[in-house]
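With one protein chain withheld, the remaining protein chains of the complex are depicted in position.
Residue numbering begins at 1 within each chain, and the chains themselves are lettered A, B and C in the order written.
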Amino acid sequence: MGLFKFSRSRSLWMMHFCTGCGAIEMPPTMTSRYDMERFGIIPMATPRQSDLLLVTGYLTVKTLKRVVRSYEQMAEPKYVIAFGSCTMRGGMYWDSYNTVKELDLYIPVDIYINGCMPRPEAIIDAFIKLRDMIDKGEANAWKNYRDNLDWYKQNQAKVFDINKWSAKI
Amino acid sequence: MRYFEYFVGPQHVGVTGNMSYHLWADGDEIKKMITSVGYLHRGFEKLMEYREWVKNVPMVPRICVPEPDVNEVLYAMGVEELSGLVPSERAQYIRVLVLEMARLSAFLFYFAGAAGALGLYTIPQWTIGDRDYILDRFEELTGGRAYHIYTTPGGVRRDLPDGFKSRVQETMNYLKKRLIDYDRLMFENAIIVKRTKGIGIIEKDYAMNMGVTGPNLRASGIKADVRKDDHYLVYDKLDFDVPVVGDGDIFSRIMQRRLEFDESIKIIEQVLEMMPDGGFIEKLPNPIEWKVPAGDVYVKLESSKGEFGYYIVSNGEEKPYRIHVRGPSYTHGIQVAQEKIVGMRIADVAPFLFSLDVCPPDIER
Amino acid sequence: MSLDVEESIKQDIDLRLKDIAKCEIQRERRLKLYTGKDRVIPVLGFLKSYGFIHLAAISCVDWLDDGEFEIVYNLWSYRDKAGILVKTRISRENPEIDTAIPIYEIAETYEREIHEMFGVNFPGNPNLTSLFLEDWNGPPPMRKDFDTRKYAAEKYGMRDLTEQLKIGMDKIKGVRDGDEIL
Partner (left out) sequence: MAIIIKILEYILIAFGVAILGLIYGGIGRKITARIQNRYGPPFYQNILDVLKLFGKRNEASHGVMFDLGPVIALTGILTSLMFLPLGSSTPLISFEGDIFVLFYLLVVSPLGMALGAGEGANPNATIGIARGLTMMLGYELVLFVSIIPLMIHYDTASFYKLVQMQGTFPNWNFFPFFLSAFAGLIALQGMMGLQPFDVVVAPHEIASGPMVEYSGRFLGLLQLWHAIAVIVETGIIADAFLGNGGAGWFILKTFSLFMIVIMVAAIFPRFRIGQAVKFYWKYPLIIGLLGFLVLFIWR
């Protein structure tokens, strides 16, 4: 089992989903200057194959529906890293009519990176932290989602019609 | 006849950001497409009405993520025109420097996207890695990598650091050296030529009528550049060409950017040489009580994607009355892509969209 | 700077559209034209044939106090290198104006956006579906009487974090007073 855990923390496939402006710092993180493939992190094209969801910035309601759906399609164990101030408390868009303010009301979040927008060093730091957390068995947000599904669904229902937009687990 | 339904995005590698396309295909041929945008709609125009004139300065760069400086400069230009401020010449030169550096970084991003869409994964690694050297210069100048919040109404926030010019020149020399490699690998690559020539043609008249602007319009064969036609800042004093490729297909759109890349380096070198001494910011009124005189103004400039415009209306209060942002992708990202993609193969969808340089945040704001 | 081109455009416009439009020069390469709601389409038709082929944008301004919407067509001529803002006002009660699609095909998307954001109706536009918003249940959001702060607070209500903040503040205070070792 230890081997599985070891491999789990060293082979994180992230979902290729640029949800907001934080996505602009993802290419530098992926490519030759910062090269996150060193840590076994590579972008994957579909949610089914990926372990890691990066919510790169504010989520509009329209995107949130897709994010929730993509998140539910990922195979467990799965991890979420949220980027930027706007996922924590709305950030710059705290009074916008179309963005959600606190992301962890709708999907569980393992790590928040602050800043607008986080630098590649901060992103890599988050990856290393997530690796340590998985090694120690602390990255359990996905269990949280499973256990408190009703609470999450209730929050999602406040923002959009879950019967229409979200898959049932 | 029932067609094969197929979605591209928002969670897909083949979209240029957070947007989606709903495709109907007959075999391998696209019959119909509907663009769906709005995944990034934050209501900027509404939010700006709620904030004081100065507080909007950090707000605007978020509108176009790959090239944020155009928004700052445009907003500053608009407010200056309304309130009658004229920035010093040095500030104007610095703005041109910042704009052209932003253009270079946006073009490097574009090359990465276009090459990635065609399956050449070495070019993204190189260009985005090299783009970081430009970002380093930005960081030195402004303190930020992605969002700089450097240009404010009245000038720029601070002067150039010591030795900055020579370091920019070094970066330019490095990029010129790298361009040889890019040319060999990408722009002269036989398979890229084969894949992109004659595909996704946007005709001259059609492009003009549909409001396509910038490099896409020039790639279709019309010599129109806001820098020349509606010259702003100090572009009329600089010597540069406006290349026109003219075939209107994917390849010519990629080549158009490649040629403009050279021109931008030329502009930067001139700016470094010609930059006069002087102040970099004008004296501004108390920012909290600053009331910009009533009136309306449309300012525009040439971004790497086309004509970026701000229509600013003031009613003489502390806050803007209305700001309308005209993003360059608005035209070619929705209607043009929708109409021109019909008849294309599924494999060409991503190269076509990447070649148009559709940037969703400036469509949706 | 000379305004020869602008003057000549103004003269031509004044000559042709004497009764239905008022033209003025704003500055170098910028003109403005005011016209009535019903005259917009002929005016745009004339301007396009005159050379203003590029429709850069259609903006809408909500003049709440006047009870009117101002629709601004933003045109540019590649030949004369000049831009013109065509402005017209429509009432806020029954906002409706003919579509500009027959003249400028690209107007479709702009009108779609204005329809969604301001609730202005464009008879003749076949595609007035929602563009940016999805399942939107509030009033058109860009109208001046729509309060985004109130709406956001109601819909996305943020959690009250005063307790946590207090704990954090106490910690900081403790550090400052020297109770805790840094």
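Criterion: a residue touches a chain if its C-beta (ideal position, glycine included) is under 8 Å from a C-beta of that chain, and two chains touch if they have at least 3 such contacts.
Bear in mind that the values here come from a model prediction, so they are computed numbers and not experimental data.
Note on the chain not shown: across the whole complex it touches A, B. Within the complete assembly, A:45 is the residue of A:45, A:88 or A:122 that touches the hidden chain. Contact with the chain that does not appear here is found for just one residue of B:44, B:126, B:182 or B:298, B:126. Take chain B: the residues that touch the chain left off the picture are 4-7, 12-14, 28, 115-122, 125-126, 129, 185, 189, 191-192, 194-195, 345-350. Listed by residue number, the positions of chain A touching the unshown chain are 3-8, 10-11, 13, 16, 31-32, 35, 37-40, 44-46, 48-49, 51, 73-77.
Just so we're on the same page, only the chains that are shown with their structure count from here on.
Per-chain CA centroids place chain A at a distance of 35 Å from chain C.
Taking each chain's centre as the average of its CA atoms, chain B and chain C sit 21 Å apart.
If you average the Cα atoms of chain A and of chain B, the two centres end up 28 Å apart. Chain contacts: chain B has residues 38, 41, 43, 46-47, 50 touching two or more partner chains. Under the contact definition stated at the top, the residues of chain C that touch 2 or more other chains are 132-134, 141, 146, 148-149. Within the complex formed with chain B, the chain A residues making contact are 15-21, 23-25, 27-28, 30-33, 43, 45-47, 58, 60, 62-63, 66, 70, 92-93, 95-99, 116-117, 119. Those residues of chain B lying in contact with chain A across their complex are 10-13, 17-18, 38-43, 46-47, 50, 58-59, 62, 65-66, 109, 112, 124-126, 128-129, 131-132, 135, 145-147, 361. Within the complex formed with chain C, the residues of chain A that make contact are 61-62, 65, 89-90, 94-102, 105, 158-161, 164.
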